[in-house]
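Missing here: one protein chain of the complex. Every other protein chain is in place.
So, subunit A:
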Amino acid sequence: MDDLEKELNPREDMENDDDDDADDSCDNSSRKEGSSFKLDLIQPICQKTLHENGFHQSVRLCLEYIREAMLHHRWLEAAEYMASYAQILEDRVNLTAQQYKELVWRISTEILHHHPKSTMDDYNVIYERMKHSGFKHYLKISLEHSFHLMLHGQIEAAKQKLSEAESWRHGKETTSQYQMTKLIQAYRSLLDYIIWYEKKSMLSGNDSFESDSQGMQNYYRQASINLKEILSNPGVWDPFILSYVTMLEFKEDQEEALEVLNKYAYDDSFPPNPNAHVFLYQYLKRHDASQKKLKRVLKTLHFLVPSHELMLEYFSLLLQSGSKKDHQKAVEVVLDMLDFACWRSNLDVWKCLQNSIQNLQTGEDWKSFVEEKMAVRKEWWPALHYTKFHAMKDSEENPELLKVKASLISALCPDRTLKYSVELESCQE
């Protein structure tokens, strides 16, 4: 009968917002890692089991109080209850203890993030203790710890933690957490690069470059070897590749840099990444590559991201070349750009369109071309650019834009009477 009552009591469910991306290596170092976390609690943790003893009842209640306090942002209270919750780690039953370790880790760091009196020491204590309390999440916690140190400017300490983690081996666990190891290696190399870069900028400022070149060489070597290895794995490695290329540029190793960038951009095994082409383009531009090469890179970029701001450069490159085909392509590029709402009020883009159309008009046979291009857009372009509302807005904010746009109506949509122009007429009167 006592058991019956326990069964009838509702189960507790704990679900917090999730945003875990410790595994994602995209460019997110600016965000504070661990400030939001995914708590993938499986049912058994907060469920009141049939034969719950006094100890489990106490910790279950404690967890509920912690959760309430955290959800209502009462961090001081949460810290108090957390002190009483620590006894969960001594639970004799081995199975449940594993799950609770992750719980304790994540809750503790969250409380520390928000508590007014938390210090770096507290963080270090928590991370160190939880790291060594179990081997399933040693690597994960190491990574988070070093992120935290990095964000607080302690690069050396972060690097040290990562080196320790790198040399950790634990039989089967190492192989199952292979991806984590790769990440750790990657970030360690990144930290090496950061240290090298800082030293370089410090030294070059002091004009005493020869001193400590051995140390510099070391960092360079460590960083570059690992980075090269990391970049051979498919993935999104934007910050890493930038740092690697910077290092190679410094050493004036053009071939290597080009090879790496090309591979990053064109290798099919890598996921499609527009940034790769952007990096490649910027590098080529820095090193005065031919227009043909530049255009080729931008062509792929145009295919991937028609609304990219580099498209303006592409446009100017195309116009500069003499061929008609290129000019037609230029029109196409600009029209593609204007398909996107972000460029709607941009005077430069409209002017470019005006230029390109004027350019085309010098040749013959431009009407059919324009008509062909506009065919797919006839339905929705006027609504996007040429409504009365736009007219009013443009006349208030940017009258020049109004003029430019208006002048293009006859070219783009000759057979439609648009309110835009009507407004203009009324304005003129």
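By definition in this document, a residue touches a chain if its C-beta (ideal position, glycine included) is under 8 Å from a C-beta of that chain, and two chains touch if they have at least 3 such contacts; residues count from 1.
Definition applied: contacts and distances are computed from a predicted model.
Taken from the listed names "TATA box-binding protein-associated factor RNA polymerase I subunit B", "Small ribosomal subunit protein uS9m", "DNA replication complex GINS protein PSF3" or "Transmembrane protein 17", the protein name that UniProt assigns to the chain not shown is "TATA box-binding protein-associated factor RNA polymerase I subunit B".
Check A:81, A:219, A:314 or A:366 against the missing chain and you find that the one touching it is A:81.
What subunit A contributes to its contact with the hidden chain is residues 1-2, 4-5, 8, 53-58, 61-62, 64-65, 76, 79-84, 86-90, 97, 104, 108, 111-112, 115, 117-118, 122, 125-126, 129-130, 132-133.
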